[in-house]
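Just one protein chain is left out here, and the rest sit where they should.
Moving on, here comes chain A:
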């Protein structure tokens, strides 16, 4: 997963998903057949060596004891990966009321994928049909981006954090304003924004943290950063854009980072009330 750009989607609970080996093999064969059939219908754009040979499903073991993810890949005859995807859960999703109520539902709220557009469309349609789920592209709002900066911008000794704002109007002459903030400065500000005694992070703490950074920059430049749109953040661990693309750059915190992104994905689902 490291150093690759992924598209993030929120995924509603999967109905009838089984994680035993026989079922995973069956899903692989089914998806493979659907992909071959779609190619013969000339759906989508031709790719070099487009003949799909196999689809593999694997469980990913993470930080929540049993497992917290699923990985599947679509490979061609030559072994080239033309589509790969991960489904992740989060702590909240594992204890969700929905899951407690029904044993037939599996909660993996975050789907990240990369691959060509035609294959992605076919895979998504298959997932929706097979597991009766809905997939929506995630757009990260400034509050979510600010939360990720707060969580991962202050990882000590790992470098600075970049925040990029874009101008809401077109043709002003300025496209973006990027600010690189020293890691220790980010850590200092977060330490004062958040009470260390509690694990819970509140919306007010994140808002105060982001607003203080914007106010500091406004005092120097007189540009009202709180009126601009936060487009992208780059911390030492993860880079995230507001259009749903992200990249994880540090392997040390991979599963914790994905759990945080999965929490954000959960907020996009209609039935979940955020407690962040």
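Just a few scattered comments:
Note that in this section a residue touches a chain if its C-beta (ideal position, glycine included) is under 8 Å from a C-beta of that chain, and two chains touch if they have at least 3 such contacts; residues count from 1.
Simple rule for what comes next: contacts and distances are computed from a predicted model.
UniProt records the chain missing from this view under the protein name "Centromere protein N-like", selected from "Centromere protein N-like", "Electron transfer flavoprotein subunit beta", "Collectrin, amino acid transport regulator" or "Peptidase S26 domain-containing protein". The residue touching the chain not shown here, chosen from A:59, A:167 or A:254, is A:167. Of the listed positions A:179, A:202 or A:250, the one in contact with the omitted chain in the full complex is A:179. Looking at A:72, A:86, A:152 or A:209, the residue that reaches the missing chain in the full complex is A:209.
The omitted chain makes contact with chain A at the following residues, 167-169, 172-182, 184-185, 188-189, 192-193, 208-209, 211-224, 227-228.
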